[in-house]
Structure formats: structure tokens, C-alpha cells
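These notes are about the structure you will find just below.
One chain of protein is taken out of this complex; the other chains stay put.
The chains carry the letters A, B and C, assigned in the order they are written, with residues numbered from 1 in each.
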Amino acid sequence: MPLMTADEYKAKLDDGRVVYYKGERIKNVAKDPNLSACVNTMAVDYEMAHDPKYKDLALVEDPELGELVSRYYYKPKNADDLIKAYELIVTSTAISDGYIPLAHDIGADALNAISITAHLSGNQDYVDRIENFRKYMKREDVSACAAVTDVKGHRMLRPSDPAQLHPDYYVRVVDKNSKGIVVRGAKVHITGASYCQEILAIPCRQMVEQDADYAVAFAIQPNTKGITQVVRPFRSSLSPIEFPNNRPVRMHTDSLIVFDDVLIPWERVFLCGEWKLAATCVYNFALLHRRTGCAYRVPMSEHLLGLGKAIADYNGITKAPHVREKLTDLVIYVETLKSLSKAACYEYVIHGDMAVPNPVTTNIAKYHFAHNYHDVVKIIEDLSGGLLVTAPTYKDYQLPELHDYIDKYLSANKKVSTENRLRMFDIVRRMTSADLETICLHGEGSPMAERMTIWMEASKLMEDCKRIVEEMAGIKHQ
Amino acid sequence: MPLMTADEYKAKLDDGRVVYYKGERIKNVAKDPNLSACVNTMAVDYEMAHDPKYKDLALVEDPELGELVSRYYYKPKNADDLIKAYELIVTSTAISDGYIPLAHDIGADALNAISITAHLSGNQDYVDRIENFRKYMKREDVSACAAVTDVKGHRMLRPSDPAQLHPDYYVRVVDKNSKGIVVRGAKVHITGASYCQEILAIPCRQMVEQDADYAVAFAIQPNTKGITQVVRPFRSSLSPIEFPNNRPVRMHTDSLIVFDDVLIPWERVFLCGEWKLAATCVYNFALLHRRTGCAYRVPMSEHLLGLGKAIADYNGITKAPHVREKLTDLVIYVETLKSLSKAACYEYVIHGDMAVPNPVTTNIAKYHFAHNYHDVVKIIEDLSGGLLVTAPTYKDYQLPELHDYIDKYLSANKKVSTENRLRMFDIVRRMTSADLETICLHGEGSPMAERMTIWMEASKLMEDCKRIVEEMAGIKHQ
Amino acid sequence: MPLMTADEYKAKLDDGRVVYYKGERIKNVAKDPNLSACVNTMAVDYEMAHDPKYKDLALVEDPELGELVSRYYYKPKNADDLIKAYELIVTSTAISDGYIPLAHDIGADALNAISITAHLSGNQDYVDRIENFRKYMKREDVSACAAVTDVKGHRMLRPSDPAQLHPDYYVRVVDKNSKGIVVRGAKVHITGASYCQEILAIPCRQMVEQDADYAVAFAIQPNTKGITQVVRPFRSSLSPIEFPNNRPVRMHTDSLIVFDDVLIPWERVFLCGEWKLAATCVYNFALLHRRTGCAYRVPMSEHLLGLGKAIADYNGITKAPHVREKLTDLVIYVETLKSLSKAACYEYVIHGDMAVPNPVTTNIAKYHFAHNYHDVVKIIEDLSGGLLVTAPTYKDYQLPELHDYIDKYLSANKKVSTENRLRMFDIVRRMTSADLETICLHGEGSPMAERMTIWMEASKLMEDCKRIVEEMAGIKHQ
Partner (left out) sequence: MPLMTADEYKAKLDDGRVVYYKGERIKNVAKDPNLSACVNTMAVDYEMAHDPKYKDLALVEDPELGELVSRYYYKPKNADDLIKAYELIVTSTAISDGYIPLAHDIGADALNAISITAHLSGNQDYVDRIENFRKYMKREDVSACAAVTDVKGHRMLRPSDPAQLHPDYYVRVVDKNSKGIVVRGAKVHITGASYCQEILAIPCRQMVEQDADYAVAFAIQPNTKGITQVVRPFRSSLSPIEFPNNRPVRMHTDSLIVFDDVLIPWERVFLCGEWKLAATCVYNFALLHRRTGCAYRVPMSEHLLGLGKAIADYNGITKAPHVREKLTDLVIYVETLKSLSKAACYEYVIHGDMAVPNPVTTNIAKYHFAHNYHDVVKIIEDLSGGLLVTAPTYKDYQLPELHDYIDKYLSANKKVSTENRLRMFDIVRRMTSADLETICLHGEGSPMAERMTIWMEASKLMEDCKRIVEEMAGIKHQ
């Protein structure tokens, strides 16, 4: 069976699914002016599989099916498999301007987590169901998302705690019958759910015996009766005040998914009441998914480094010592992330029947990325200067009355046109949401300006203190 | 002579000034749907002066004029004057939801810097001119801004360096005649310039002898021939997807001001060629203006602390130990800023004929604010959780098909309605520009989730290392 | 009654107290070759009171007694009193090369905390006892310490928890009779206990009803039967391999005090069973004592700044940009501590019948000092360079075979003799305990050396990343 094309993927999305965006029902996500940016981003995965340049990375010969399948749906066995998967995520994200396409990735993380859990459960039914499901996903080249995080209600209370306002904050089984189970509840932050073909739902936390009804994992199609999605607002095109750009806008968006008594057929149920395994399932998902995160953030981080270097060059300040230090910090940030991500593959461990990246190293890599991200943004905003938020817009630049003024006065470096400098501010602004932060940095003078003043103003203090310790050291004043 | 009212202030703005916003000429800034938000913010200064509750803080009996004038235009003489000025800024900013009104403040900083410079110059003409100008500002209760930062061109080159692409990056004197001087160049980031009555321009850096033409300070009205302003884009109203709010939207905006051979009458010229005094002037402005910054950021910082505490409470997580630590960090941030700002007043020094806040302490206070701001934002985003960027909007919440779902599933703390939680996310989002940063923090699990995993996964490593040092310490294994 | 002289203070110490140092009983602490360094440090308080230069700062006219008493024993009433007390601590610590003399200070903190607690207790007996005791301390100019921290046993268990190995980890009342109470237990880290005249003991934590026996506060003389002290090891003289120095060595040391069924007369009992007041007492002590800490660390911090500036100058590196940044960080550290400490006085609050420094600001000041101290040490070690730990010693320098070699090769800055550079290393070493830390910083090249290599090696990476974002921004390659 041939692998799906991007067009086939898009065509399948017109299936009656219930999706709302900014208070309006979307008819067909693939043709919606906003959602289509996300759909096109996801389609990159399918385009790569048909592109001779990326085929070897994107696909792998499946030993079971004897045909090429998405590398994402292949079970890794060793460091080399993990490194290749890492490189696939890095490459596809680089192609999509910093957005991982996601057609198979998160779905695969859920699939593999369920698979590991099934093998550990000792329940052959579960093993069979998930392996059949994997076969279907490989054969049909299905796009899938993972629905993990429940809305939770009060975060210090367990799912089944009677102190919760109602029992439905975490998705739970409310009925069982011969056809399957009926689930109720809501999941949030589900990236790609509104434009994929399968939702794989798993628990989001460890559970105790009273939570047994909440220990449920399953797969379901987004157009199933009872499923409603509300999509987060996002930027799907450049603003008219930004410089135009032929490049497609890449984007993803997340859903709040409400499960209002949705029937799940038994063959799609992978966990149902085994509360001890809830933790196993989500733990493995988190591990695999954080590996994903560390990989796709490599190109993102390289973009951030690129922004810093470009804007420093464009502003003509790269030779200032403090600028060099800040750019060096960006290099350390990027290269540490890469080293940790790769080391996690080389030092892999075996979970169930799969090689998974080293849990400690993967979590440190993800923590490194997130924990230091605001410092990276701060550096870029610092290097950009106040013009990042006060520079005239494309609309001003196009206006004949203003064009020459702007062209003359906003140039900085002989080698860079004013237009290019303004374009660079546009993209920095898009990638850092810079407004208030930049004002706080640069208003009344940059942090470096204050440091220079402190240095000058404190010269007497420093000399006085030096004299005191000289006396203490038995040194005569010269 | 009576002090100006808010309405009088607004009426004066319809004076033919040339102001562009997003590529369009603004007819009357006071009536423009966008700019009026800024105008109304500036008007708060005039409203306070007529409000019995704030009159004593906003006004002061002027010894020279024998009448009440804006406290901003009064020369401080001691710690008490400085503390009162600090409190005026804090109070007016608190009234304006975190935006200092700015009708007199920055203008006064420039006025005082020029005045100190004139007194140090030994040039009685300059002293007379600036003191006359101060008298006019006090009497007419003029709103004024300070135009300091030049566009600079290549930032490592001096104003007069022939390697600059053209000689006009810094504002300079291109001609002198019997009426006055003619200036050319451009200034950026000039807050309030498009909706005040006077622009006070001063140099933005120290200079050498070759830069003498650039050593120029003057006052000019915004509707003078040859002055064109381009205003930065800003948010002037709530978005339709945010919950409505009766409270006026507070805002300021900055201008790029082009001086295209503008004639400045001699009585408005305060520095003209005395290159050694350029540094004196800007140094004193920076000092006074950073004091302003430290003061108005006190209410801003308190808002940030409030956001952190509110969203933690609303999410029901305040009792988690790591949440308590993060909120404590916010308290330390706010209180350190307040202590440094006040200490700068108590430990004042005398410059020329004025008491100015302590230069070292003021700069440390400003640096503290800016240097740590991103960490504060990070904490608020961390406490908010992913819903900050994925929660449904007001439009969704109003839709009958979705209202009950959202109301049911997005509640968290029994004591807080879902609507209020969503409103709080709205304001956090407005005050932190949170999108990408929040995703980077919370995508694939929050930093705390990774830390917990690292802790669990590393238990064997920790025990192994412990055993090694026990052996080294001569401790027998129990 | 005349104030005590330093000699009188020393003479009183020969009272039979039981004190051990490195496993040996000390006969007379005032004459012991080690302990006498501490005794002489404490004596500085008495010397100051008799020195016309410091008398006004050290003493205050007592309204009750109508005579001059130590300022420490006077109850502060307002900001000015608190600022003067702050200045007394700063000055005496500066005189003693960074060691606060401590004859009255910590004792006064305990005295005042007990006094506040007594006033809040509503128990007039307690009020009378502590006020009488204060009168005695003022009149006799008594040197006193505060015994607060109990040895605690298992730190997660309460004093009375049966899971503790024994009930005596916290000092408790084991008996009461007509003469007084009998106490048992041990206190640690009691600075000055072995060379003062009174020990004021208070609880170290909040308590619950079961802990009532542990809620005990009292005063006792160190030579009372049943009291044994073990003193921590310390450096009481320069090492023979350091350059000799005429300046007296300043030092303090702490005791482990064992109370082995010690009888406390009733008139010296200030709390006995009122478990709710244990927290009040220690809370107020902690507040006052942290104020003390913030004050005496001001000169200490100035010494650290002086070390940094001196060694940078001596090494000839002050003009390197990264050195300037590091010294600026030291200035920020010192000046922030000073501003916070003073702001805590200006923004005081009233506890019981006394003005106390602002609790939030005081704790932030103390936290600032401690939290950032290691960074300060790191900077000094960084600026010192590896010679800090590898430079030849005074013994080598004195040796004729080596003297000229060392003199020739270890000079660095024309204006500084080799001897002075070596002396400066000596004092930096004494004040930073620098060995392993310095090796870790400088071994295989300083952190700056690595940063420079990273910068050079990453140039291609930076250009590649820049090119990518230029493409994304729609910028054609030039």
C-alpha cells in the first residue's frame, strides 16, 4: 500500500469533526484560512516522505510488513535508531522553520508508551490490540496526536477526590457495554488534534485504587460523536504592518477536547481500570515526548542564536565585549542542548521491547531548554535594542512621505540595507513576543548603560575599600 | 493663573502636528481611536491636580511664583522632596494601572538636566533661558517630553565620524541665523512626543571636539514646520476575544521624530557647540530619568506579584512548596526595588542647585528591575500553566454550544468562578506577552515535572555516590 | 557607676568556667594563646566606649539610670535610633578588621527579644524580671551572648516527639523547685559563649503544647555548675608561611554548650512553659539578630570589594572588560546590601515597646548577603588567578637561594612590589579559604579562557544560524 500524500492527508480532514475557533465552528479545517497554516505544517511530514532527498531519513523498511513505513512508527532497538529518529525530528523541524510537522511524532510517542505498558501488563489482549493498531497506523500512514493532559480541576486533589467540584475533570470510564466503553471528561493542550486522523488518549498521572475509572487509554477518531474541540487562538499569517514574505507561515495549535460520553470500541481500548499502570504509561510517554521536545528545539535554538548574531551584526555592535559574551552564552545554550540530546541517545536504556533515550539525560536536556529560555530571549532583546519595538512598520516604509526618512535614518551598518534591518526586527518580534520585556530592558537605558554608570560612580568606593584591605595586609600606601 | 484641566490639555493637541501611525496620517491625536488611549493616560496627571485627594501630592506652592504648580517642575532640595516626588510617580502610576501619566515627568527630567548643565556651564544666557522656560512650563502647566536618543547609525562610530553613511544620524546644527539655529537629524523612542506640547531635545552621549555641532539642546513645539513623527504600533483596546472590561485602557507610545531643518529660536536654545557639556547634560538626564523608571516600576512590579499570587490561588497550587518559593522570589524582587529606590532618595547628593537621587543606588535599582524582569515573567508564566495560552476565549465562552463545557471543565478552585479564572488569564497574557515563552516552559511538561523525574531516576546514582564518599570517610557500610 | 574597661572585662573571665578546645581544658580563656585572640576582639567594644572618638556612637545617656550606658542595651524608639545602632555595628566591625566585637550585641538582641515577648505575654513577673535584668546589664556593662540553636536531633521531628532518640536535644525544664528550675540539653553555634559573662538562652523554634517543657528562656553565668563548653577550632594567628603583620588577629569562636541539670534561679527565668510564646521570642531574636548580621557584613563586604579591586590592580588586569564587569558586580553586591540594611531602618515597625527594623527588608538584606556570597568569593578567586594557591610562601621568599628568583618572576605591575603582591595573596587566601575552589576555576584555564575558545570555535555555527534566519526573514544573501 502506498504512503499517503500531502493532498490525501488534507482531503481526509473534511470528515465532519466539531472544531471551534474564536467562537465559530470551522467547516473544513484544511480549507479554513487560519487552520490551514497548521494543516500545511503537518503536511510537511508527508511531503518529506515523497522527497528523494529526505526519504531515507523519513522512512524505514518495516521488517513485519516488508514495506517502507514512517520511521516514527518503527520501534527503536539501539543507539543508532534513536540518533536517526533524533535527526529526523531535527531535519523536519528545520524544513518547517522551527515547527515540527507532528503528523506522526506525538502519536508515535503515545503508541510506544502504550506498547511498553501493554508488554509490562502481562495482558495479551492489550498487547494484541496495540500491535494491531500499530500495524494499521503504519499501513495507512495515519496522522495522530496524543491526548494526555486532563483539565484536572483542583490541582492538589486526585481525580476521584470527592472534594473536586465534579468527577469529570480527568477523563474516565462512565459505562461499559458489549461494544466498548463510554468515556467522559476533557483534555487540554492537545497539539494537532483538530487536524489529525487519530487521537490517542492516555492518563496524565499516577493513580491510586480509587482512581481506577480514570486509568483509561484508547484511540479514537476526531469526528466521533460526542467529541468537541475548542482551538487556541494563534497567528496564521503575517500582519499587514510586517514586511511581506513568500515563505509559508508555519504554525501549530492546541485543542481543548471535550469527551461527552464517547463510545470507544473494545479493540481501541488499551487500558481500562489497571490503575497501577497509569503511571507506567504516562511516564514512558513523558520520556519519549521530552526526547521529541529536545530534538525539535535544536533548530529552534539555532534560530535564536541566528537572530542574536544577525541583529548584533545589523546593529553594528558585534565587536563590543559584552555583546561577544552574550552571543557566547547563546552558543553555550544551543550546544549544551545538542550534546545532552545526543548523549541521551548514546546512553539509552531498554524499556519493555524498545530502546528509549536515557531518562535522566533527556529530562536534563528538556529542563535545560525550558529553564534557560527566558535568558536567551532576554539576550536577543538586549542585542536588538529599543528599535525592536519602536521601529516604523512596513506600512510606514511604503508611504512615499516617510520612505526616504526611514531609509535614511534607520540604517546602521553599511553592509545591511534599512529594509533588511527592519525585516530582521519583524522576525525577532515574531519569535520573541518582545514588547513589554524589551521596554523593561531598554527603557531609561539598557542594563549595560546602568552597569557602566555604576562602574564610574563607584570608583572612589572601590579605591577606599582597596586601601582598607591594603592596611589589613600590612601593605604601606605608595 | 489656574492649572490646566484634562480637557484643556486635550484641546491643545489639535494643532496640525504631523504624526503617522501604521502608515496613515493622524488628524487629531486626541480624537484618534488609537492615540486617544495614550492621550487619556497623559490626562490623568491633570485630573489628579484637580482631585482633592491627590492635590497635595501633585502640586506644590512655588516660592518664585507664589502659586501652586506641578510638583514635577519644582526643584528638589532634600531627601523629603525626593521621597515626595517618588511617591507622586508611584501613586499616579498606580491610578493609571501601571502606566505613569507622563505629562510632566520626563519633560521635568530634561528640564532639570538642562538646568544643572546651565549652572555648571558658567554661561548666564543659558541659565536665564532655561529658568525662563521653567517659569513658562510652571505657569502654563505645559505637558512635555524629552527627546534624547538619536538614531545613531553605526553604534561603534562617533556622530561626526566620516565612516558614518551620512552626518545626520545624531541631531545637529546645520545653520545659525539671527532668529535661531536650524537642526537636522532624528530621535527615536520618544515617549509621549505625539501628544504633548513641548519637546525638550538634548544630546544622548558624551562628545569630542569634532562632534561640536551635535552638542545641542533645545525646546520646540511638536507642530513646528519640519517635524515629522512616526508612532510605534500599540494595543489601544482589548481584543474582541478578551473578556470586556469597563476600565479605561492605559497606554503610551513612542515616536521616531525627524527634524528636517527645523528652526529653533535662540531663546529656546540651551546648548549649542559646548561639546564638553553634552555628557553632563545626558548624564544628569539619565540619572533623573532612571529614578523615574525605578518609581513607576514599583506599581508595575506589584502588579506582577499580584498576578503571580492570584493565578497560583486560582489554579489551586499555592500550597505546593515550589510555588511558595517562586512567590517568595517575586516578593524579594518587588521589595528590593522599593528599598533601593527609597534608599536612593535618603542618600541623595547635590548636583548644581538641586538634590538628585544617589547615582550608584539609582542605577542599581534600575538595573535590578531590568536585569531580573525576565525571571519574574518566567515565574508568572510558570505558575499560570499552559492554559495561559490554550484556554478558550471570551468568544468561545459566550457561545451557547460551548459555554457549559468551558464553565464545567475550566474551573479549578471552588472559590473562583471559571469566568474569573479566564479573566485572570486574559490580564496575565496582556501583561506578559506570554505565547512562545509559555509554550517553551510548559510544552512536554513543566520544568518542575522534569526535576521530579530527574530526582526519581537519579536515586541509584545518588546512593552509589554516597557509598563512595562513605568509604572515603572511613565509614563502614551499615 | 563607671563603664567597664577592657582589662576589667578580661579579668572577670578567670572564673572557673569549663571550656575545652581541641580536646584540652582551657585554664583561663583570657590568657590562652588561642582564645585570647577572641577575647581581645570582644574587648574592642570596651575600648571604643573609652575612646573619645567613638564614645558618642558607643554610648547613650540612659533616661532611666541617668548615666551613659552601652547603646546596645538602649531600646530603640525610631528610625534614627536604628540607624545609629546600625552605624555602631558597622564602625566597630570596621575597627576590628571585619569582626564585630560582640560584647553586647547578640546579648542585646536576646534581651530585646525577651523583653518584647514579656510585654506581649501579659505576665508582669516576666516584665519585671527582664527589666531588672536589663538594668543590671546596663549598670555592670555586662558582656553577654545568646544561646539559641538547640542541637535538635532529627530535624524533621519536634522537640517532644517520642521518635527522637532521647528527649534532651532541645534544652528543657527537667525539674522545678523553690529556688528555680533545672534545665538539661545542649545548644550549638553559640558565638562568644566561652568569653562572655552572661548566657541568655531562648527557644529556637515554634512549639506545640506537648513541647511546653522546651519553652524556656533564662540567663545564666558561664561558670555555673553543670555547664560545659566545647569550642570550635579556629585560626588564632598567622601561619609561619604567611608574611608577618603587626596588626592583631581578630577572631571569634562558637561553643557547643551542654546544660547538665543546671539550676536557674527564678529571677533569671523569663519563659517557662508558655509554648505559644516560644515562636514570638525566637522570631524577634531572629529579626534583630539578622539586622546585626546585615550591619556587620557591610564592612566585610567592603573588604571583599577591596580585595577584588586590589588584586585586579596588582595583577594588572583591571582594564580587561570582563574584569570591569566582575568588579561592577562586587559594587552592586555591596551597595545593595547597604541600601537594604538602611531601608530596613527607615521603614521600621513597632514590636511591643520597641522600634525594630522592617522584617521583610531585613530578611531580604540577610538573604542577599548569604545567597550571593559564593559568587563574590568566586569573582575574587577568578581575579586572583592560580597564583593565589601556587605562589611561593614567605618562607621561600626569605630564603637567600630563592629570594631573587621570586622577586624577579612574581612581579606583575610596575607600581606594586612583589612582596606586596604576595601579601595580598596571603590576605585573599585567609579571607576566602580558596584552595579547591581556585583550582577548580583556574585548572586547565580560567572560565574566560573557555569562553574565548567557544566564541572562536563557534564562528561558523553562528554564521550558519544567521543565514537560516535571514532566509526565514525574506532577506537575500548579500
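Here, contacts are C-beta pairs under 8 Å (C-beta built on N, C-alpha and C of every residue); 3 or more make two chains touch, one makes a residue touch a chain.
Being a predicted model, the structure only gives us computed values, none of them experimental.
One of C:D254, C:E347 or C:E470 touches the chain omitted from the figure, and that residue is C:D254.
Only one of C:K53, C:H154 or C:R247 touches the absent chain when the whole complex is considered: C:H154. Residue C:D435 is the one among C:D7, C:D125 or C:D435 that touches the chain not shown.
Contact residues of subunit B toward the unshown chain are 94, 97, 243-247, 302-303, 305-307, 309-310, 313, 321-322, 324-325, 327-328, 331-332, 334-335, 415-416, 420, 423-424, 426-427, 451, 454-455, 458, 461-475, 478. As for the chain not pictured, it touches subunit C at residues 20, 22-25, 149, 151-157, 165-166, 168-169, 185-186, 188-189, 228, 230, 232-233, 241, 254, 256, 258, 260, 283, 286-287, 289-290, 292-293, 297, 315-317, 319-320, 359-360, 363-364, 366-367, 369-371, 373-375, 377-378, 386-387, 389-396, 398-399, 401-402, 405-406, 408-414, 431-437, 440-447, 449-451, 453-454, 457-458, 461. By the touch rule set out above, subunit A reaches the unshown chain at residues 331-332, 335-336, 338-340, 342-344, 346-347, 360-361, 364, 367-368.
Keep in mind that, in the parts below, only the chains that are shown with their structure count from here on.
Distance from the subunit B centre to the subunit C centre is 40 Å, each centre being the mean of its Cα atoms. Averaging C-alpha coordinates per chain places the centre of subunit A 33 Å away from that of subunit B. Put simply, the C-alpha centre of subunit A and that of subunit C have 49 angstrom between them.
Shared interface positions of subunit C, i.e. residues touching 2 or more other chains, are given as 331-332, 335.
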